[in-house]
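With one protein chain held back, the other chains of the complex are shown just where they sit.
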Amino acid sequence: MSEPTAIGQKLTMAKALNEGLRKSMEDDPKVLVMGEDVGKLGGVFRITDGLQKDFGEDRVIDTPLAESGIIGTAVGLAIRGYRPVCEIQFDGFVFPGFDQIVSQVAKIHSRSAGLVKMPITIRIPFGGGIGAVEHHSESPESYFAHAPGLKVVSCASPSDAYWMIQQAIASDDPVIFFEPKRRYWAKGEVADAPLPLHQARIARAGSDVTVAAYGPMVTTALEAAAVAAEEGRDVEVLDLRSLSPLDMPTILDSVRRTGRLVVVHEAWRNVSVSSEVAARVQEQAFYSLEAPVLRVTGYDTQYPPSRLEEEWLPNVDRILDAVDRSLSY
Amino acid sequence: MSEPTAIGQKLTMAKALNEGLRKSMEDDPKVLVMGEDVGKLGGVFRITDGLQKDFGEDRVIDTPLAESGIIGTAVGLAIRGYRPVCEIQFDGFVFPGFDQIVSQVAKIHSRSAGLVKMPITIRIPFGGGIGAVEHHSESPESYFAHAPGLKVVSCASPSDAYWMIQQAIASDDPVIFFEPKRRYWAKGEVADAPLPLHQARIARAGSDVTVAAYGPMVTTALEAAAVAAEEGRDVEVLDLRSLSPLDMPTILDSVRRTGRLVVVHEAWRNVSVSSEVAARVQEQAFYSLEAPVLRVTGYDTQYPPSRLEEEWLPNVDRILDAVDRSLSY
Amino acid sequence: MSEHVHAVHPEPDMVQLLTPEGQRVEHPDYPLDITDEQIAALYRDLVLVRRIDTEAIALQRQGELGLWASLLGQEAAQIGAGRALRPHDMAFPSYREHGVAWCRDVDPLTLLGLFRGTNLGGFSPYEHNFNTYTIVIGAQTLHAAGYAMGVVRDGAVGTGDPDRDTAVLTFFGDGASSQGDVNEAFVFSAAGNLPVVFFCQNNQWAISEPVTTQSRIPLYQRARGFGFPGVRVDGNDVLASLAVTRKALDDARNAQGPTLIEAFTYRMNPHTTSDDPTRYRLGAEAETWKLKDPIARVKAYLTRNAQLPHDFFDGVEAESQRLAEHVRTGCRALPNPTPASPFDALFEDMPDELREQRDEFVDFVASIDEEVHAR
Partner (left out) sequence: MSEHVHAVHPEPDMVQLLTPEGQRVEHPDYPLDITDEQIAALYRDLVLVRRIDTEAIALQRQGELGLWASLLGQEAAQIGAGRALRPHDMAFPSYREHGVAWCRDVDPLTLLGLFRGTNLGGFSPYEHNFNTYTIVIGAQTLHAAGYAMGVVRDGAVGTGDPDRDTAVLTFFGDGASSQGDVNEAFVFSAAGNLPVVFFCQNNQWAISEPVTTQSRIPLYQRARGFGFPGVRVDGNDVLASLAVTRKALDDARNAQGPTLIEAFTYRMNPHTTSDDPTRYRLGAEAETWKLKDPIARVKAYLTRNAQLPHDFFDGVEAESQRLAEHVRTGCRALPNPTPASPFDALFEDMPDELREQRDEFVDFVASIDEEVHAR
């Protein structure tokens, strides 16, 4: 039983994910965890810590070192009736499995005219700020949000981590689950009930400008909002939570109230989730916008050497600057 | 010598590409063509027809059936000083090579602090409308436009096909080259000089609305503009040509004149090239826009069975409808 | 080309139980006791799947199919493998396994939707334990390995209970052997000792590329590198294909792990109806392979050795006519996809934004249809 250790408790996001996985495995014997080093080691971030000990090697599987193999075998397991939860060790290592994700996981439901379910969850620790080497700090969510047949979400708090991972696993559609690795160790209380998986959340109510973020940037956006408040600007912060599908009603409602929107993510700006949010909002709230939708994102370069990442990543200063620019219209 | 057969001639796009490849191979002995069935067969679309006969098996290489292998060995050839031109047989088959493209081809220049060039051209016949089966009608350009380190272009006419393929091969940066397969057999005259590779082109001047398209949709947009003209609406058609980088000056100049923009592509709408165009235009031409940027794209489903593709693909009706909606603001 | 120094020679140790001339031969490792009636049944299978193929090609010529991938020449490999399966075994085909589908009791019409463009596959893998066709080369081999991992977790291997023990059979080509996915499937299956059989139809060509472009040694030897057995069988010999596959599936069910079978055969027709083989191979090659025809040798054997009802061959021919008629009329009657179908099939739980797109598209199509009728 895991509730006693989770709901109402103050947990790190890492622990909350671990408890959420544990709960899903307890609730459904078809749930499997698979990936590189997820067994004895408990994953390089310890998210699956103790699961192999408690559920056995048949349900917590250390796979050979091959991402296409991990996703491809998960597809076969799903066809056989299992619910695989695949761990990709780091964001930059999902690409060897990209073909199996976009051409198989995303397509098999359509290929089979809806007769085959793909209840696969692909967990990806993502984002930067941890002083890592190349390929360990990326934000590839936009690639997946473009692909029909995939649902893409990201948690920003331990509570969402605990609940959203369970909802993702329970989903009969494939979910790419992005975990903000640099927030793994931040603590928060686990709420006693979840929001719907694909609903955005008002993380801070405000009236002057809406700042929409997700994953690691929600904390940063809230920090920016706090600073702005001191300077008398009332910033509303949205935690998008679901990147595909987007919760447009919540986004539009906020923008209609504030008339201004700044979208924030670590991912590259070009052809990204923020491009889509901007494109939809300018179309669906054309007359409500008092300023163009602005974006604060990673620059369109390779993720920089870690000694430059603090500056390169969106931060409070750059968000405040965008808020000011938005208000200046 | 290939000029006599190309410049000033009326050629199909397939022949123009073939002539352009031939010219590049004549001009530079380091240019290699590699891929599945590009040799004796000349490719399933015959784009490389006759090249192996004329340049030999060492320069026109039938590779084993493995896309990651094709791109990965092209990287090694580039490091050795060659200019590989890789053919991906169909759009849907590029994904096994996705990791090598986004994590190696796109990154090695940065990884080596600019000391290693990646003059690789990856040719991808793309788009639908040819009555094909699954994976043979897709438009994956948005995935590549998101990745820093890659340049992404698409030709819409035989003349651009002839010149752009040579410019792409001559580029010291990697270029993903999208060929509108359903226009391979349309004929057009080859101009005697090219535009810069990354410059957009006004395909039809107009004053009421701007319709921006690329690849296969340029023809469709021009057809729509002709119909609109009969009904007294003067549509400007932009051929974007370069999807990454985008030629914003040309796009913004047009939008500032017309005040209205409709972006058209076959690709899925969610997190796509049209999202980026809309996001940038609403920011950079905020006060010039009399209507929101509208998009006419493939729907966010799997590419449909071919018996439904004619309706599913953007067509004259849907473009005209968007033009009307734009003008109705 | 300087890079191609080795050639692939047919192996001396290729398993054969029926010669091209129709002589029954024995193989120490693959005893097969089979009655003439059973051989006659295989003959019927061979004739009927070839007929399906012939009809499909004709339908494509008439514009009723957009494309067809012919199995001509590969009937024996597919019928032998397909008939070795038990009902609860699972098969993961590529896109050319019409003969295996036949053995799984999949109505040929079920396969035509994909090629006619009325669906993307559109049938349930569960109904006949036969997966939808997979077009991305090699991808299905990992699905088979994963399914086999599930079989292991279900405790459905090595129990000795024939109704419980389950094997997985997956199909791919000589060209596919170069794909990373196929080799990763070998890795997962060997390391996991999975109950999966890899059936590689080496039809000598990957579109225009000869098998030497993929490998300089016989493909069945690939398995050695991963630590499981590989065997080459005469893919034009239905008896050998049956015996070898049966043995491999038995081993899989008995927790003996994976086997790679290379069925040495030939793609008698173009790669697909869009291909033009005259550009890359000599007609003479096909001529020599005609002498090894998978059906002729069975007929020769039966006429010489079997006591069959006098009208057996006529009966098969008549049945083949009826089947052809079924395919012809059934193909034309296949329902077109509804405008809503791509949207409805995408998810179990459809997001609102997709529902809006669906309604817009359905209205749009309806509006065209009205115009059309208006005219």
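Going in written order, the chains are labelled A, B and C, and every chain counts its residues from 1.
The rule is simple: a residue touches a chain if its C-beta (ideal position, glycine included) is under 8 Å from a C-beta of that chain, and two chains touch if they have at least 3 such contacts.
Bear in mind the structure is a predicted one, so any value in this text is a computation, not a measurement.
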Among shown chains, those touching the left-out chain: A, B, C
Options B:7, B:25, B:51 or B:77, residue touching the unrepresented chain: B:77
Identified contact with the non-displayed chain, of C:162, C:225, C:315 or C:335: C:225
Contacting the left-out chain in the complete assembly, out of B:111, B:187 or B:325: B:111
Contact partner of the left-out chain, one of C:179, C:236, C:269 or C:341: C:179
Residue among A:20, A:69 or A:149 that touches the chain left out of view: A:69
Residues from subunit A at the interface with the omitted partner, ascending: 36-37, 39-42, 44, 57-58, 62-66, 68-69, 92-93, 95-96, 131-135, 299-302, 304-309, 311-312, 317-318
Residue ranges of subunit C at the interface with the undisplayed chain: 2-6, 149, 152, 177-181, 183-184, 187, 190-194, 212-217, 221-227, 257
Interface residues of subunit B (partner: the chain not displayed): 32, 58-59, 61, 63-64, 66, 68-69, 71-82, 84, 96, 99-100, 103-104, 107-117, 148-149, 151, 171-173, 198, 245-246, 248
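Heads up, the rule we're going with is that only the chains that are shown with their structure count from here on.
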Chain at the geometric heart of the assembly (C-alpha centres): B
Label of the chain whose CA centroid is most distant from the centroid of subunit B: C
Whole-Å separation of chain centres (CA-atom averages), subunit B against subunit C: 36
Residues of subunit B engaged with two or more neighbouring chains: 68, 92, 95-96, 134-135, 300-302
Contacts with 2+ other chains: residues of subunit C: 119-121, 136, 180-181, 341-342, 345-346, 353-354
